[in-house]
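Note that one protein chain is taken out, while the other chains of the complex remain in position.
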Amino acid sequence: MTFAPPTIALHAMQRARRARGAVTARIAVPLIVIGLLTVGAVIVPILYHYDPLHADLLARLKPPGATLSDGSTAILGTDQVGSDLFAQMMDGIRVSLIVGAFTLLIAGVIGVLLGLLAGYFGGWFDAVLMRIADIQLAFPSILLAILIASVLGQGVMNVIIVLSIANWVVFARVTRSQVMSLKGREYVEAARTLGASHFHLIFRTLLPGCIAPILVIATVEFGQVILAEAALSFLGVGVPLGTPSLGSTIASGTQYLATAWWISTLPGIALLILVLATGILGDALRDRLDPRLRSA
Amino acid sequence: MVGYVIRRLLLAVFVLWGVATVVFVIVRMVPADPALLIAGETATPQQLAELRHQMGLDLPLIVQYGRYLGDALVGNFGNSYVLSVPAMYLIGQALPNTALLAVLALLLALAVSFPLGLLAALRVNRFGDRAVTTGSLIVQALPGFWVGVVLLLVFSRTLKWLPSAGLTDVQSLILPTIVLALPFIAILTRLTRSGLLEVIGEGYIQTARAKGLPERTVIFPHAIRNAIIPIITVVGLEFGTLLGGAVITETVFSFPGIGRLLVSSIQVRDYNVVQACVVIIAAAFVIINLIVDLLYAYLDPRMRLAK
Partner (left out) sequence: MVKQTAPAASASAAGPLLSVENLKVEFSTSAGVIRALDGVSFEVSAGETLAILGESGSGKSVTAQTIMALLPKPAGSIAGGSIVYKGRDLAAEPIKQVRELCSTEIAMIFQDPLSSLNPVFQIGYQVAEPFRRRLGMGKKEAWGKALELLKRVGIPNAESRIRDFPHQFSGGQRQRIMIAMAIALDPKLLIADEPTTALDVTVQKQIMRLLADLQAETGMAMILISHDLGVVADVAERAAIMYAGRIVETGTIREVYDHPAHPYTKGLLESIPSAVPIGERLTPIVGSPPNLLALPSGCSFNPRCPFATAQCRNVVPPLRQPAGWQPGHAAACHRSEEVLAHA
């Protein structure tokens, strides 16, 4: 006669409860990290009177923790023109966040709109849109970004345009497939029989059902866009020379790897933390909002 | 099946045409004057006009487009402005190197991510899975160029174990391969894990267990044979990320591949070469996707007889 003591089931339940708590932590912690970085990105450059165009050659290439001539400490060292690395990194994060936010906004709005229309109306509009998406997806996105950036030249606005072009497809596809799966649901049919107009159906009925997957995608894309901007700036086709960027800081540090390793290394860690936070957040959101999307 | 193959081929051709057209349009948007770039600032207006006529730049745009397409089909992308050799020649030198790097990276990624994904799926929500999933998240967030720089710093400058640039010997392949493979490993691991988890929940797995088959036989081959199919499709799609990543990796390691060729051509405004690089890379991507799609159709018996 066997008795599995009730503790087995109890343990499993406790584990389930802890897992739910973990999901909430995975949402809260990244948000806090991103929030801190955002605040830092705004405040620190101001505190340090950071000016990307100012050069202080006496203070160049100082290691982290070194004391400068005016008595202040360079927490993370200085770069090849004497600017404090910490302030430069924070300013770079500011640029990353701006680029990320605007790109998401533009790519998201355009992509979602096109996806809604394509999913809802179907027909030739959908077919054309999907062919365009196919062609665009035939380019690895970095390639497309580099190509367009090389034509447009450097500039923050250009980077935003380039990355928006490269990324609207993801939003369009996700929205379209969600719309197509929701289109046949009964609550949509019900709204239609009640005489709802196309506009109402698309924006009031279908769109709310798409918010969850769009939010998940947006979070992950935010991190990817930031990485892409850094990559473009690293290659020299991103932000212009006067604007700080984590990518260009890392790039300029490659010449000094032997003598001043911190210039290339530390901004990368900041970048990693920022992108990792968005990745964890996106994962946790997906688990929370729609377990069915739980995939790679 | 035959219908499917034909349709995929047509789609591939269409996409290739679209790619070539898009590149044509974008490059024409460049504000610089190609004739000026070749002849230099000292050329006289007559010489410039002469050169433009030679290059066919004074013809109507639609005719230029037609000639471009025709030339592209035979692989003629004109000459490099800088080196005065055919663009295709430069690509012919660089492409095999990139291909080598890509294949090595792919093999590395498959070798690492398959066991890891399997481990994570079999130990789902326990320590093994947590470790693997967290690890992939971190790896996916790594900026590729930064990892390359850091590895250069550690293994090349500091430890002096590995060479830092170029394609000199087998050792010089190690770092670029690792850097190129990293994001792929992260994605593939998560994909393998989720693909397996989905399959394990299916009814025929319960049937296999009810047949009294040992757990190992339930996984190999019952679960895996099914899980592989969608994984292969995504491998093809993500290969594009690999090709894109090659651009950055080659720049960091000064690797003589098509990615570095592209970047340096952009920097010197050698637009014929830029055009050629982009089209060739995109073409490679389309062809690989086509192969993957056909492979998928072959592996899934439901596809073989349908449509």
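All chains are identified by letter, namely A and B, in their written order; residue positions are counted from 1 within each chain.
Here is the rule we go by: a residue touches a chain if its C-beta (ideal position, glycine included) is under 8 Å from a C-beta of that chain, and two chains touch if they have at least 3 such contacts.
Not measured: the values here are computed from a predicted model.
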- Looking beyond the chains shown, say which of B:21, B:217 or B:264 touches the absent one. B:217
- Please give every residue of chain B in contact with the chain that is not shown. 202-204, 206-214, 217, 222, 225-226, 229, 299-302, 305
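Methods note: only the chains that are shown with their structure count from here on.
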- Message: Give the list of chain A residues in touch with chain B in this complex.
- Response: 19, 131-132, 134-135, 137-143, 146-148, 150-151, 223, 227, 230-231, 234-237, 247, 250-251, 253-254, 257-258, 261, 264-265, 267-268, 271-272, 275-276, 278-280, 283, 294-296
- Complex contacts: residues of chain B adjacent to chain A: 11, 14-16, 18-19, 22-23, 26-27, 29-30, 125, 137-138, 140-147, 149-150, 152-153, 157, 187, 190-191, 193-194, 198, 234, 237, 240-245, 247-248, 251-252, 262-263, 266-267, 274, 278, 281-282, 285-286, 289
